[in-house]
Structures are given as C-alpha cells and as structure tokens.
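A single protein chain has been omitted; all remaining protein chains appear in their positions.
Letters A and B mark the chains in the order given here, with residues in each chain numbered from 1 onward.
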Amino acid sequence: MIMKRLLEFTGLEPERFQARWISGSEGAKFAATVQEITEQIKNLGPNTKMRDTDE
Amino acid sequence: MPAILKKDKLQALLSGLSRAYKLVLPVRENGMTYFKPYQTGLAIDRDYINTAMSPKEFLFPQTEKMLSFKYREGAEILITGAEPQPEKLAVFGARSCDLAGIAALDPVFGGRFPDPQYSTRRDRVLLVGLGCRRASSTCFCRAFNIDPLSCNGADIAVVELEDCFSVEARTDKGHAQLANFSQLLGEDNSGTVETSLSGAREAIDTSFDGIPDPAGIKDFLDRQFELPYWENIASRCLGCGICTYICPTCHCFDIFDVTRGKPDGNRYRCWDSCMFPDFTGMAGGHNPRPTPKERVRNRFMHKLKYHLDRYEIGGCVGCGRCVEKCPVNLDIRQVINDINKLQGGEN
Partner (left out) sequence: MSEKKTPSQITAKLREECRRLLETGTVHTVIGFARGSLPDRTVPVFITNPKDVEHLTWNPFCAANLSKYLLDHRRPGGKAAIIVKGCDSRGIVRLLQDNQILRDQVHILGIPCRGQYDHRKIPGLVAGETGPPDPESAALVHPELLFEKCAYCENPTPVIYDLLLDDAVEPIAGSNGRFAEITALEEKTALEKSAYWDDHFNRCLRCYACRNACPACTCRECVFDQFDPDWVSKRNNLSENTAFHLIRAFHVAGRCVDCGECDRVCPVQIPLRLLNRKIIKDLDELFEAPTPGTDINVKPALGDFNSRDPDKFH
C-alpha cells in the first residue's frame, strides 16, 4: 500500500502497481486476476514514466 | 578590436546564433541558473554570477552512449555508433573560470590518445564567454591568475558594460560567426569600451571577499604526503559526489555495458567520483583509498598539485561552486590557507 501510494504521488497511475495474494493451488484465481489486470492496464494506455530507452 | 552591441540587440544576437547552432544560455530556474536550450521568448538571466553546473557537461556529458553492440551468427559482433556525431553547439555565457576549466580538460581528453567523444564536441562547439561584473562570496578565480573579464579561451568574448556590450572575436571560428552579425554590431570609435572596461575591472576587483594564495602550495605538497591535517578535515566529508560533479575540471568517469540480460546492448560512459568509497576498488578487493582521509587528500592533491604535475595547468579555477554547495562547508580556500600555515610552521 505504501509503495502504491508513493508511486501515485509521483504521477504513476496506481493501477499499474498491484499486489495480490494467490496460492500456487489457486490456478483459476491467478488466471482471472491476470485477465482483470491486463484489461485495466490496457484501458490506461501506454505508461509514460520510467521508460527511458537505452539512448 | 572589440565591437559594440547595444543592449537591446542582445536578443537578436542570441536568436541569430540559435539558427546556426543549438544554443544554450543561462536561465533562472528553481532558484538557480542553468544552461538551457534557446527557445524564442526564453529570458536569459541578466543577473547571475555563475551557473549551477559548469559548461563541461556540453563537452563531456554526464551520461554518454559510446557505442552499441549486437551479436550475430558465428560469434561476430557488430559495433555501431562509435563515431560520435554530436550537434553543433554554442554556449553563451561561459565565465572566465569555466573557460579556464575547459582549458584544463583539453589536455586530459586530447594529447597522445585523443578521446573521440570529447574531441568532436570540442571542435564543433562555439564558446561565447561572458565577462563578470561582480564576484560572489565564494568566487576566487584571481587566486589562480584568472581574469574574470578576460574570457580567455572563448571564440567570442562578450562583456557587459554600462551602456552596451563589448563583443570581440578571439578565434577564426569566432571571426567567421561574428561576420554574420555585422548589421547588429557597431564600431567603437570613441574608445568607450576601453574606458568602460577599466571601470568594470575596478568594480570587480573590489568585489572579491578573500582570495587565498596558492603560490607555495604545490612545492609543499610535493614534499609532504602524510599530513595529519587530512584526517582532521576528512572526518566531516560525507563522501558524496557534489564537489566532483559541479567542478569544471573534474573528469573521472566509469565505462560499463547495459545489456538487459541479452547479449546485445550499449556501452556507456558516465561521470564517476573519486569521493565515492568504491571508486578505487580493484579486482581482488583491494582499495588503496579505503577511508575518507585518503579520498579527501587525493581530491585536494589533484586540484592543487597532480593536475599541474601532469599537464602544467592548474586543477582549480576558483569558480567556488564546491564552496557554495558542499553540505559540510569543506572550503578549498580554507585548505589552501591551512596548508600555508602548516608551511609556515615547517620553516
């Protein structure tokens, strides 16, 4: 939570940093979570922070 | 012979320079003055004494990609980008101390093994010096016989006087550039510049607060390496890189590859600081400068002796940035004074 809020404070959308507690045996939950987060991130569009290329 | 530029024509001069070069000039931002790229309407700082960072970053950037490498079939490595192609840059507002700093860097990166990155930038840059009107409480260029009005080392020297600027080309490159601005410049028929300059010289000479005398320092340091004095002053040093990074003559760097786990990648050169503990860390684990004492001693020996030994040019130009910014007020002027006292004790 602290990390998320700190990232948000510097202008990163909070949805880009998420933490979940998923056991190795909760395969379905893992798949559902990944799908859900993928949708969220896609809706946010490309991230602009900390993207300096190797130029 | 210096020409005259009326004060209201400065903007036109800058605008003209910006068409031939990528121009950087001193701009006030966040309470300090930085060299910023020219844009129409950008206000030049008319009141600064010196910029937060020296212009060395335009010849020797803090982060510079040296080359890229790609692995191909059959263990062949393709290297690209090793021939630097920097833009043509003009620096407007380089002070005499910083120009002396560039003169101190030239033999480091030139000489027998010229550094291609530095050399190309150095050849292409147009240095427009700006004479100082007053010194700050931390300025001491005079200690090293640097004349704040001289702009020695500039392609074009500009000095702000009472009613006008004096503008003088000092090199062929400077002459060629100024030829493009003949409609902006006027001739000094009445000797205005000469008279104004002596007034300006007097004004600035009285504005220095206390200039140390480094005359006998190198000789003394030639004979004395193990001084308890270094332990005393080193005890407060934080071991950060502020002094080295803002210093116009510091030039140490680190070279490393960034590959992101793949075999392809880029090679970078970045500033490094002798004040960092691991700077002299060697393969095998040995570190010949293990404590702040060795590192602080090395810094002052370099500025006051080693650079002279190697290049016959002083390593310190008296710009005073390190005095201004050191968080623990480690003042090189004080060090010079202290060493003079120690010398007196020796005799």
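Convention: a contact is a pair of C-beta atoms (placed from the backbone, for glycine too) under 8 Å apart; a residue touches a chain by one contact, two chains touch by 3 or more.
Everything quoted here is computed from the prediction, not taken from an experiment.
Which of B:Glu194, B:Asp209 or B:Asp309 touches the hidden chain is settled by the complete complex: it is B:Asp209.
Only one residue from B:Leu184, B:Leu197 or B:Cys240 touches the chain missing from this view: B:Cys240. The omitted chain makes contact with subunit B at the following residues, 30-32, 34, 49, 52, 62-63, 134-138, 206-209, 235-236, 238-242, 245-246, 254, 256, 258, 268, 270-273, 276-278, 323, 325, 327-331, 333-334.
Although one chain is not displayed, subunit A still touches it through residues 1-13, 18-21, 48-52.
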